[in-house]
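The other protein chains are all here in position, but one chain of the complex has been omitted.
Note that the chains are named A, B, C and D in the order they appear, and that numbering of residues resets to 1 at the start of each chain.
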Amino acid sequence: MIAYTDKVRQIARRLLEESRVEMVIGFRKGSQPMMNEPCFIRKAEDADKLVWDGNCGINLANYLTGRNEKIAVFAKGCDSRNIVTHIIENKVQRDKLVIVGVPCTGMIDKRLVASRTEGEIESVGENADKVVVKLSDGGSLEYDRREVLQGNCALCVHRNPVIYDELVADLVEEQTDVDRWADVREIEEMDTEQRRRFFEDLLAPCIRCYACRNACPLCYCPTCFVDESKPQWLGKGQDQIDIQTFHFLRAFHCAGRCTDCGACQRACPVGINMRLLTKKLEKDCFEMYRWEAGMTLDQRPALDTYKPDDPQGFIK
Amino acid sequence: MEYMGVEPDRLHFSWISSAESTKFVEVVSEITEKVKALGPNTHYVKKEAKVA
Amino acid sequence: MTDWEPKIVSFLCNWCSYGAADLAGVSRMEYPPNIRVVRIPCTGRMSPKFALAALREGADAVWVSG
Amino acid sequence: MKVINIDQKKWTKGIETLGGTYKLIGPVAEKDFHTFKTLGQGQLPDLSFTNTRLSPKDVVFPQSEDMFVYTLDPTEEDCNILKEAPKDYSPRVILGIRPCDARAVQLVKLNFDTEQYKDPYWLRLFEATTFVGLACDEPCATCFCTSTGCGPYGEEGLDILLAKDGDGLRAKVLTSKGQELADAAGWTDTADDGGAFDKARQAAEARIVSKVKTDRLGELDTLALHGADFWEDVSFACINCGTCTYLCPTCWCFDIQDEVHGKKGKRMRNWDSCMFPIFTVHTTGHNPRGTKLQRVRQRFMHKLKYFLDKYDQGIMCVGCGRCVQQCPVNIDIRRVCDLMNSYSSENACAVQG
Partner (left out) sequence: MQNPYLPYPVRIDEIVVETEDKNLKTFKLVFLNKEDEEKFNYKAGQFAELSIAGKGEIPIGIASSPVEKGFLKFTVNKAGVVTTHLHSMKVGDIMGVRGPLGNWYPWEMLEGKNILIVGGGFAFTTLRSSIVYMLDPDNRPRFGNIDVVYGARTPGMLLYKDELIEWEKRDDINVHITVDATDDPDWKYNVGFVPPITEQKAPQGDENTYAIVCGPPIMIKFTQPVLEKLGYDHEHIIMSLENRMKCGIGMCGRCGIGKELVCKDGPVFTLADINRTPREY
């Protein structure tokens, strides 16, 4: 994916030069190892600011709503599925977008690399299958790229964009040998009490900064239910029940829409894996309705439609 | 909700037509029995907020 | 707690179950007094937050009926 | 200079003794990072940490705290009348707070301890707390405390400063509160360290490579900075989560909320964040800071300009680097500070947004 940078710059420059778009949304090099910052450029000569590597984990679909310009956006598999969801939900207009597809081989989990590494990381480089960490004391380390991917990327089966106007590179081979729901099954196998304890423990460190919600491209409600005051659904303090209610309800709101892009987990400052909640709903949608979010523009979402053969065993 | 640790019998769904008063009575009785068997809901109830 | 009686918050569709409840009442049928009925215009109005809100406030069970 | 030497045995013994009279708060390893927690009996603070991911500001300013309690039961005589909530203000000691976080408490104090009003909750907790700092010998790449009037061996806001010395610790007692604590713990082994403390300080300061310039911020015109052209670029990536504000040791904004349970209610306060749109929204729906740009600008302007102008005590940032490390989209206060500090209004028109 390293080689994508040149192509990304080239495409951005051309689109702006030809005035096909007013702005291009991509990434620029971050100020820290393993961090890139989403940015926009409006002038062709700024195209060289853009980069693309294994640290572009932020979901750029987030930055498309509420804009009037004609925009070009770089989209990984998950980003493109969220763009589809946005189009279906009338949040963005297809004809105002130029989607530049980026076939993806997964993003690096910076927390994982940091926790595996002893000592201060100075910089991190990568090639097709290795991640190379340079330490500030001069030493260096190498990891197998597959081993330090974000949790969702390691399990991703839609690495290629599903919708695009042009591509940065040839499509990549999809992973077929992954067990997507192993962690969800593990929780399903617990009994009620264990599950309750499990989630209590999982969500206990939450500081309610709402980074998960704000990083999520699905969470675009003008007023989130946690902010509503008439009625006020939940308290605003550090009460554990309130915290759990927030996470459970947020997950419900993502049912049948979540693409498991991993933005929530990546954004969380205290490292909560709230994907364990959204993935359950993703799994249910897949198993009950054969539905995966954002795969096509021509189909209404599972929870948006009624089919006579929908499962209804739970109804008396 | 079951997944997040609420007992399955604490949540029921049903379909009753406006003419089916007998079914209504049946369902109410059945649910009440089940919940009685389960005992009171002690988890996931917001008690007084516990803060500093 | 021997005298404990469950509180079941019931969300009933105005056109279906609420009608059935009404009919049951008019017909003087007997049923357990444990349900607290919330009439909703349609089960489509139901939202997970209602169910969670009921449990948070101390309901012992939630029943949604169309 | 006289310092107290504390070997490992004395340290363990001292902590144990202190546990009898003080509530002990110290860093503990939890999952994959350190947090400041109340220590259990016999538990030692784990001093092998760079810095905690969350700042220890909650020791004096809990994220949620009760203010008042009341009853809504009309049969009771004091129905609807607010009463002080019972609180614990017993003496406590925070062990191993970093100098940057200790200075942050002093900056926050400017807000809560004013001539006109004093915040009783914050001040009582502050007064109940003895601050035992731990100097930083291995700062992170994101640390820029030497640029913010602090430093890895900064003493402001501390009662005792500890520094690692091989297996043991060296301590410098800075206040009478600190002396009391040292006496209570039995740390009395004073010796002349022959300047080792100062040498270690200089070495640590030299390790801080990240620097920002703040020299021009004071003289720049508020409205010109406010109308500067770089805010759109700075704020673009922001997702308006409250991570930076919640992790920041110097952010103090809060919200007051009533919660009722049955007939009993309480008024409590919770941290709030200028990053959230509802922070400033009026009941009419009008929001003076309705856009992301305005909110991001407010955060940086408050920290780097308004605070400086209001109190003349430097910027409201201690250079701990938490917001830099944890920002999900890598918005870097050092970059923003440089942009602001080097801003010249000549080539940009100051439009109010």
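Operating definition for what follows: a contact is a pair of C-beta atoms (placed from the backbone, for glycine too) under 8 Å apart; a residue touches a chain by one contact, two chains touch by 3 or more.
As the structure is a prediction and not an experimental result, all values here were calculated from the model.
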item	value
Missing chain: touched chains present in the view	A, D
Option from D:17, D:111 or D:175 whose C-beta touches the chain left out	D:111
Identified contact with the non-displayed chain, of D:38, D:80 or D:202	D:80
Option from D:49, D:230 or D:306 whose C-beta touches the chain left out	D:306
Where the unshown chain meets subunit D, residue by residue	67-68, 70, 72, 79-82, 84, 111-112, 114, 116-120, 123-124, 222-223, 226, 252-258, 260, 265, 267, 269, 272, 274, 279-284, 286, 288-289, 294, 298, 301-302, 305-307, 309-310, 352
Contact set of subunit A toward the excluded chain (per top definition)	229-230, 232
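We take it that only the chains that are shown with their structure count from here on.
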item	value
Mean-CA-position distance for subunit D and subunit A (Å)	31
Subunit B-subunit D separation of Cα centroids, rounded to whole Å	45
Intercentroid distance (Cα basis), subunit D paired with subunit C, Å	49
Subunit D residues counted as touching two or more neighbouring chains	63-64, 259, 268
Junction residues of subunit A - those touching two or more other chains	234-235, 237-239, 241, 248
Of subunit A, residues touching subunit D in the complex	30-32, 35-40, 58, 62-63, 111, 115, 120, 122, 136, 205, 207-215, 223, 227, 235-239, 266-267, 269-271
Subunit C partner contacts - residues on subunit A that touch it in the complex	225, 233-234, 241, 245, 248-249, 252
Subunit A partner contacts - residues on subunit D that touch it in the complex	30-33, 53-54, 63-64, 138, 140-142, 233, 236-237, 239-243, 245-247, 255, 257, 259, 268, 270, 273, 276, 278, 324-326, 328-332, 334-335
